[in-house]
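Starting off with a structure, shown below.
One protein chain is absent from this view; the other protein chains keep their places.
Naming follows writing order (A and B), and every chain is counted from residue 1.
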Amino acid sequence: MNPTLIILLLALLTEGAFPDSGTKPETRPGPDAPPSNTEKQSKKPGSKEKSSLSKSKNKPVKESSKKAGGKEKSSTPYETRSSAESKTSGDGRARQNKKSAPPEDVESDPPEDAESAPSIQETVVTARPSPGKDHTAAVTSVKGSNIRRSTRTSTIEALSQESAGIYVPGRGVGFHGVAGGASGAIHIRGLGGSPNSQVLVVENGVPDAQGIFGHPIPDAYVPFLIDEVRVVMGGDSVLYGSNAVGGVIIIRDRWRTTRGWELNNETAFGSYNTIKETVSFLGRWKSFDLAAAFHARKSDGHRDGAGGANKVANLTVRWRINPKLNLTLRNKAIHLSGTDPGPITHPNDDHWYDVLRDNFYLKLDWDKEWFQLHVVSFANIGIHRLYDGFFSLDTTAGGFGEWKVKVLDNLRFLLGVGTEWLNGHVENRIQNEVFPVETFGNVSSYGQIDYRPHSSVHLVAGGRLMYNTKFGGVIMAKAGATWEPWRGFFLRSRFTRNFRQPTLRELYLPFPTANPDLQPEISHNWDFSVTWEHKKLKLSATTYYSSVKNLIKYFGAWPSAEVVNIDKVEVFGVEGLAQLKNLGPLGFKITGNWQDVGRYTKQNPDAKINFQMDARHRHKNHSFLGTVSGEWVHGLYMNNYKRDPLPNVFFIDMSLRYRYRYASGSSLEPYIVLRNILDNRYAYIEGYLMPGFNIMAGIKTTL
Amino acid sequence: MTGFKINRSSFLIILTTLSLSCETIEPEIIIVNEIGNHVLVKDISFNGCLWTSVLAYGETTSPKQCMSGPGRIRFQRFDVEEYCRIQAEQGYIDSICYCDDPIEDPTLINDIPLWFRYQTIKTRTAKLGHFHIFILTTEDQEQDFSAPGPFGH
Partner (left out) sequence: MVKNAILYAMILIISSMATIACGDDDSTEKAYVRLQNDFDNPDLPNPPWTICKAYYNGTFFDKVDIGETGEEFEVEAGLGYVYMILAWDDPDCNPEHCLPVASRNEEEVVPGQSRTIVLNVPNHQGPCPPQGVEPIPEDLYNQILELWPEYEFEPYENRTQNPQCRD
């Protein structure tokens, strides 16, 4: 099929203006805590930026509008640029903010039904001050609604589609599994990979480094409740601790913002007997909020042995003790089962895996005018079983307290203390062999200063001191700045010193060997961005350099392998963004990345381009959305030293959505996703050929 | 409203049909062992499909939908005649071979027959919507060194 034809078809289909076709400025608060007062006002109900679809969501909007007349405060130089911009038409200039959020509306998240935000993202690694704890960080921000609507099959693949600096090898309609190979490996600016231990996932403020192998499991992050995912490029161990070397993926779930309840259901069926069912329920009554969700997906896979299933259940309850004090309790359970099909030339026979995990946290948030206090305790337990007799039970437990205080209008401090402990039991049940594992943990204190000497300048500096029971003390540091010398023209730069502690596997487990004397990896990351924004055009370029010392590296093979701290990775790269917005019903975005990763070329490509085009149309209660997106990956190798090159990856996906909204506010949204419409034969990993043209169709219901 | 329901139902039917049709066009493959009447093959694979059954001469795998495109057929091969000949040279295995010589080394009886890895020399191409019968022959096979052994001499 000719892609040009598809684009023309889409354009014809969506002929006519669509009120919210422009991109919506970033208005999200930090993901790790309830939004600050500064942030709250940016989502003030009745904002001029409110999309037409949001307006038509009668119940919540009306209710919110009634509360829009709360107390007001004058803005300060400290107000984040992003929040200020939420009231503008996108030219990036707004100096006056009014705080009006009433206590009821402490959360900003829109109801599910208001998922009318454009698919093309506003915030993708630009020089503009980023929302979140560190306003000088390079951030890719993706709305949960965009992840749910992505043509890609997993959350982390959807992130890869949004930014060229994130590279995730796909697995077709199947599952990434335990990421023992390369599928699901997350590379951020050349760091990370398989296992994903150089990338940290933080879910609702809680780090999700999982026990034995010390890395996240890609299939565990399903987007049913996600409000926003923010990827901090260049890492940030000062704020997030170990593993935040290449980057931090910060996932924040949504809450209902107004009294009442909402029920969302999505059922989909597609090629290879793929069935997906997702149901989520959000409620808000008196002093309590509830967010519950269940997700199940099953697929036969596009070839023998590529199938599997995952089930994820989530229950979060928040008690609003008073308008400033919240207590949140959350439990998330995951069951993942599947098989590694092996390369198509030599398929595996029944190489199955089975993973059961449970995450729990209890969080207290105290949000006063001049300070915020967050106290979190968490536990993460997992049972992993493999076809070869491997069995592991791992536990990660910890907690932290974080205090943010506004000393002056333009000066803020963040102080924190944290601890984390890891333990595990590993055995091979076929060989009746138990592998001893020693518990280890750490305590750390950290701080950050955030200073705005001038309305156009933002400076951030911070440090963390960590003591680990295994390898002693480690010092982390960072410093960054943003500057807007002219209207719409931004410069930013940041330096971070990050670390990754060795995993239990690397320290104790003979897979294929271990070394209990390993020390943490230390990285130094630096980047510099230039961004120019105009009403209809946005251009951004970033250059970055990372160096990881004390690299934990395996040499040789069983039975004479060794793992030692030696060598360093050096990565230099540039990435860019071009975005056209406010072009009637159309939107277009392209991101590109080129990097030199030295000899560490294994599954770490030289270049990547992602593009996306959106077209929208709305007529009364009917709305249509069509997207065409694609990815091109160049310079893929199966091994280091540029050995075993692979052909370029290139594919185009397409989706068509129609939504009908009833007068009651409920809606129905049937959709169809067409993947790899050119039926290209491509592979991210040698021998793991991706599926050809395939389809997924479903219907979303919102009550 | 009724019209909308009808439209929605039609839409879902069309989508389901499209989705199913996507799978039905995957090529369907069967493989026949015609290497020799004394050669068994097993673990046959082609374009992601794996047949774990053992095929005697003339036997056929069950049909499977495999990925389209070019590929070689890989399999493990056991030459019964060759195995017996080697065993007979060194011993007497009453249950397998009709050998008359006395047992020289009884431990050989416990030798595990080794299946060696082979692949076709020619590449086959599976096309969408086609039903293919691929035949393994003596002329079109070579050792497959791209996977861990055993390889044989």
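Going forward, a contact is a pair of C-beta atoms (placed from the backbone, for glycine too) under 8 Å apart; a residue touches a chain by one contact, two chains touch by 3 or more.
Just so you know, these numbers come straight off a predicted model, no measurement behind them.
Here one chain is not drawn; of A:454, A:487, A:536 or A:622, the residue touching it is A:454. Looking at A:511, A:526, A:632 or A:650, the residue that reaches the missing chain in the full complex is A:526.
Listed residues A:451, A:483 or A:660: the one in touch with the omitted chain is A:483. Annotation for chain A: contacts to the undisplayed chain at residues 453-454, 456-457, 479, 481, 483, 485, 491, 493-495, 524-526, 528, 545-547, 549, 553, 555-560, 562, 566-568, 599, 640-641, 643.
Keep this in mind: only the chains that are shown with their structure count from here on.
Those residues of chain B that touch chain A in the shared complex are 4, 8, 11-12, 15-16, 18-19, 22-23, 43, 45, 47-50, 52, 64, 66-69, 71-72, 74, 128, 146-147. Touching chain B in their complex are the following residues of chain A: 269-273, 302-306, 341, 344-349, 658, 660, 668, 670, 672, 681, 689, 691-697, 699.
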